[in-house]
Structures are given as structure tokens and as C-alpha cells.
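As you look at this complex, bear in mind that one protein chain is not there, while each of the others sits in place.
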Amino acid sequence: MSTETIITSLFIFALAGLLGLEVIRRVPKLLHTPLMALTNALSAIALVGSIVILGRQESTYATILGFIAVVCSTINVVGGFLITDKMLRMFRRRPDPGAVNGRRDGRP
Amino acid sequence: MSTETIITSLFIFALAGLLGLEVIRRVPKLLHTPLMALTNALSAIALVGSIVILGRQESTYATILGFIAVVCSTINVVGGFLITDKMLRMFRRRPDPGAVNGRRDGRP
Amino acid sequence: MRQHVIELVYLVAAIGFVLSLKWMSSPPTARRGLLAGEIGFGLAIAATLATPGITGTGYAYIAAALFIGAAIGVPLGLLVPMTAMPQRIALSHAFGALAAALVGTTEYYLTQPAIGKFTMGVLGAEILLGFLVFTGSLMAAGKLQELLPQRPITYPAQNAINFAIFGAACAIIIALIFTPGSAALIPVLIVLALAFGVLLIVPIGGADMPTVIALLNSYAGLSGAALGFVLDNKLLIVAGALDGTSGLILSIIMCRAMNRSFRNVLFGAFGQLQEPDEGVEAGNVRSASTDEAAELLKLARNVVIVPGYGMAVAQAQHKVRELADALAREGVDVKFAIHPVAGRMPGHMNVLLAEANVPYDQLLDMDEINPDFPQTDVVLVLGANDVVNPAARHNRGSPIYGMPILEVDKAQCVMVVKRSMRAGFAGIENELFYDPKTLMVFGDAKAVVSELGAEVSGVKDSIGI
Partner (left out) sequence: MRQHVIELVYLVAAIGFVLSLKWMSSPPTARRGLLAGEIGFGLAIAATLATPGITGTGYAYIAAALFIGAAIGVPLGLLVPMTAMPQRIALSHAFGALAAALVGTTEYYLTQPAIGKFTMGVLGAEILLGFLVFTGSLMAAGKLQELLPQRPITYPAQNAINFAIFGAACAIIIALIFTPGSAALIPVLIVLALAFGVLLIVPIGGADMPTVIALLNSYAGLSGAALGFVLDNKLLIVAGALDGTSGLILSIIMCRAMNRSFRNVLFGAFGQLQEPDEGVEAGNVRSASTDEAAELLKLARNVVIVPGYGMAVAQAQHKVRELADALAREGVDVKFAIHPVAGRMPGHMNVLLAEANVPYDQLLDMDEINPDFPQTDVVLVLGANDVVNPAARHNRGSPIYGMPILEVDKAQCVMVVKRSMRAGFAGIENELFYDPKTLMVFGDAKAVVSELGAEVSGVKDSIGI
């Protein structure tokens, strides 16, 4: 990694961090649980690193570790997106007129 | 400029642009005029480019254009920061108790 | 050339990730945010599969690994109940951190000894953080799932030992920076990191686990960003930075809601086993049957329901919704008061009540509802305990002193539904239960609430029809 690359990476890290602070501060308490699930899924992007390692098959060692890494990341991304989706589906703004009169019990 | 550098630059541009959108959307109408003056001053940062060109003295041509460029940018940065400062000084939240009773006429 | 196209796709993916989090700023846009995240992720994976150098067998292995991962991930996503969400999230931090740590380790073995000083330092930090978060998150998940004791475990010289381990790990990283070829140091570093992760969590009480999980999330993000530095992958850097700030902000919000400092959470061993608190005189407890409670609720003009962890455990959210509807039909004004750290996770109660179709604009934040309590006829505290404990206001000796609470003791009448007189997560007594205006309704939250609901609507029917 050249010094130039390091500085570039620092720029990107700093900008992305500031952006994260701005953006995440605006997420309301209401959505904090889905937010945690979503960042969980997104952080599984380390998957792109492990796919390359596993795919290049440079040593048995790399293959084994890469395999575990791909499995772990995939679990996270799949599970994370599914849970986020499940949770977000649940958020409703207004009760539908019927629900107030108890005609729907709200069970899934 | 290598393709690698271009991509890096695009990353930085995209992140900074998104950050700008987030940050500037939150500036209240009240402060739009100072905001314009401030971005004016900040955008004069092209000064760093012209300083290098003027300083390296690589050709008469470069020296002349560089000189004009440094002068123009300096006007902007100095003027821009001064105006912003002047305007921001004027914003007050509550009238000081005396002012309501007309003991101060608010003239600068 | 192909590499550059891949990087451009990564740029698009990074923008997708940012938009994804940006659109989480309100429920109506949140689903669009999810979509942006998914598209970005999908593009990034597709581009990565086109990386030059992946062999035929490589693709086979990748397909197999993706398949296995998905086969585990789908049930984990669909079947885990909402109450187990904190454990679920801790567990996936463990997986994520392990994956990142393994990639870092492999990268080390593949490129050593030709590693620059800065890269080696970042790589060392990445491995340390990754394995630390791995065991730390496993411990946290274990405590939350009550597989491990929730009480903080302390022992003599605890901080000294932790510092020693951390110091040793740092020393190894420094050694590696100067002699990147000493591959034998890596396993030692890994073991130290794994041990440090365990020891860091051991002295922290269950009540602080959610904060710790958010902090570990933040570390995991840092380790992801570090991996991005090492692999020169800008998408990883962006994702890591976003993840890191998200964890940081959530843990700060939680700490603030509990009036604690970070240091406190990490080193304070909050919630240490306490002697029964002398501050509380074990006075008389008034308890009531569900009949009496239902009667009182019906007579009230307005009722505020305060859900807590007990509602989550009992899965009572649907019954609560029914009770609220029944009361609304009786003309009672019903609101929900959500404490920021009620339950075991930020937004926990919101998700549960949303699951039960309670519209989210009927859930009021602590700051909105607190001024209303003096004008409230009945507060129904449902499996909440610490978040309504008045000791936080006046008992300087209490471990929750200073935490802002829902001031239910200012209401005309408080009904508390729980199974026993036992303490909540912080492990401390609650004088509210001995307050003369408090009525305890003992029983499982779901059972009690469904009885209440039946009585309220049953009585209504016999009058109305």
C-alpha cells in the first residue's frame, strides 16, 4: 500500500464517517432496531474480500479460511436484510379504519 | 492521471457531494445569505493550485496567469470570510432587556 | 480495465449504502432505503464475481459457501422472534467480525513478508479488533440469551489483567510492524484477541449488554474499514465507516438515555450484585385481581400504557393492542409511553408494537409524555421495571441514579403487571411497587392482559347489547 493510497483511503474514511454521523443522527428512535439490522447486513460487505480469497484458491489454508468467511458473511447479509424487511413491513402509520373497531386483531 | 486516481477522485467527489447535500439542506433560510458568502470564501481554495503555479515559475506565461489567479482568489477568500463574519455578528436571539425599552436604537 | 469497472460498480454500491441509511430517517422511506442497500450489495457481489483470477473450482467453492450461508441465513432471518433480536444481532456481529478477521489473517499469510509498515499496523489492528469482537459478541449473545450468567463477574486485578493482555497484543503488533515476516506471532495475537474479547465482557452486567453490542458494532465497523485499507477496497472503507459511526451513535444515545458514561459501561461493572437496597422500605404491597383492574381501567378517562421487557418476554404485544382497542371503544383515551431503553435494544418496544399493528404515531417518547403524567388517571406498567423506578430521581446510591425515567409515580393510579416482586435488569428494588397508589397485578403479562381485554370488552357487550 503506497503512502498515496493510504492518504486516499483516509480521505474516504473521513468523508464516509462524517456522512455516517450526519445520516444516522437523523434516524428516529422508532427505527433504531431496523437500523441495527440493516447496518449488520451492510457491514457483511467484507464478503467481497472473502469471495476473492476463496475464488483465487491460492493455498489450502486460504481456501479453508475463505470458505468460512464467505459462509459467515452470507449468513449475515441474508439474515440481516430479511430481518430488516420483516421489521419494516410491520410499521404502520394510521390504523386502518376496520382495525379500530376491533374487526382485525392485528395478529400476523 | 491514472485510471486508479480517477476512480479515487470520483469516490471523493461522490461522498463530498452527498455530504454537502445533507449538511446544506439543514441550513435555515435565516442563514442563507451568510452561507452564500461562506461557500464563496471556501471555494476560493483553488488558491492552493494557483500558489503552486505562481511559485514554481515554470514560464512567464504561467507566472502571469498564476499571479492573476492568486490575486482573484485572495480577494474572494479575504472578502468572503470578512463578510460572513460581519453578517454573523449581527444575528441576535433575544433583544437585550434595554433594547426593548428603546434605550438602544440598534444602530451599529 | 476490468478491475476499474469493478471499482466503479463499488462506487455505485457505496452510494447505495449511504442512501440506504439516509432513507432510514423516516418509516415511509425506510423500505426504499432497504432496497437501495440490497441493490448496492447485489451489484457489489456481482462485480466481485467478475474479479480476474477466480478459478473454476473457486467458483464452485464460492457457490457452495454462498448456498450454505443462505441456507443458514434465511431461517435465522425469518424465524428468530422479535424478543430475541438483541442476541440475534450480537450473534451476527460475531459472524461478521469472524469473517473480517479471517480475511485479514489470510491476507497476511498470502502477502507476508512483503508488507509495508503502515499496512502491517492496520492489518494487526484489524485482526485484533476482528477476533476481539468475535468472542466479545458471542459472550454478549450468551448473556442476553441467559446461557451465561447475566450478573457481572468480577475478580481481583481484573483491570490489570485486561491491560496486560491488551498491552501484549499491542506489543505483538508493533513487533510485526518491524518484522512483518514473523508469521508465528499471528496465532499468538489471535489467541490474545480472543481472550481479550471474553475478558472484556465478563465483568459487564446484562443490563449494559445492548450498549456493549452497539460498541462492538462500532469496533466491527472499524475493523471492516481497516480491512478496506489493507485490501485497498474503498467500498469496504465506506461500509466500515458507516457501520462504525452507526454503532457509535447508538451507543452514545443509549448511554445518554441511561445517564452513564462510556468509561462507566466499559469499566464500571454496572449492576454488580447488590445487598437488598436499604433505601426501599419493604412496606405494604397492594395487589389487585384482574376484575378490579379492568374496572379501574374502564372508569379512567385516560390510560397510559408503559411497556417494558416483560411484555417482550411474554410476547404480549398483540393482546396489548386488543386491550387498547377495547378501552378505546369504551371511550378511554389510550396512549403508549416508550422509554428509550425499555426492553433490551434501542427501539425494541417500537418494533414489537409495530408488529402488533399499533400505529407508530400513537407511541410517545419519554419527553413528550412525562409532562402528561400528573393528568393521567391510570398508568398500566406492563413488564417494565427499571425505566419507571423513581430511585433514579432521588436515590444517589442507586446504580441507576440520574437515568431519566418515565415519571409514572406522578399519575393518579399506577397498575403494575409482573409475575413477582423480583427486580428488573439492573437488579435493584423498585419503591414504586410499595407506593400507596400502586396496585400490583401479578401474573404473566400475556395472560393478565388478555383477561383484562376480555373483561373490558365483555362488560361493554353486556351493557351495550
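Chains here go by letter, A, B and C, matching the order in which they are written, and residues are numbered from 1 within each.
We adopt the following convention: a residue touches a chain if its C-beta (ideal position, glycine included) is under 8 Å from a C-beta of that chain, and two chains touch if they have at least 3 such contacts.
All figures in this text were calculated on a predicted structure; none of them were measured in a lab.
**Student:** Which shown chains does the chain we cannot see touch?
**Tutor:** A, B
**Student:** If the hidden chain were put back, which residues of chain B would touch it?
**Tutor:** Counting only chain B, the missing chain is touched by 1, 3, 5-6, 9, 12-13, 16-17, 19-21, 23-59, 61-63, 65-95, 99-102, 104-108.
**Student:** Would you write out the residues of chain A that touch the absent chain, in ascending order?
**Tutor:** Given the touch definition above, chain A has residues 3-4, 7-8, 10-11, 14-15, 18, 22 touching the missing chain.
The rule is short, and it goes like this: only the chains that are shown with their structure count from here on.
**Student:** Could you put a whole-Å number on the gap between the CA centroids of chain A and chain C?
**Tutor:** Between these chains, centre-to-centre, one finds 15 Å.
**Student:** For chain B versus chain C, what separation do you get between their C-alpha means, in angstrom?
**Tutor:** 42
**Student:** When the centre of a chain is set as the mean of its C-alpha atoms, what distance in Å lies between chain A and chain B?
**Tutor:** The separation of the two C-alpha centroids amounts to 37 Å.
**Student:** Of all the residues in chain B, which ones touch at least 2 other chains?
**Tutor:** 8, 11, 15, 18, 22 - these are the residues of chain B that touch more than one other chain.
**Student:** At least two partner chains per residue is the criterion; list those residues in chain C.
**Tutor:** 14, 18, 22, 234, 238
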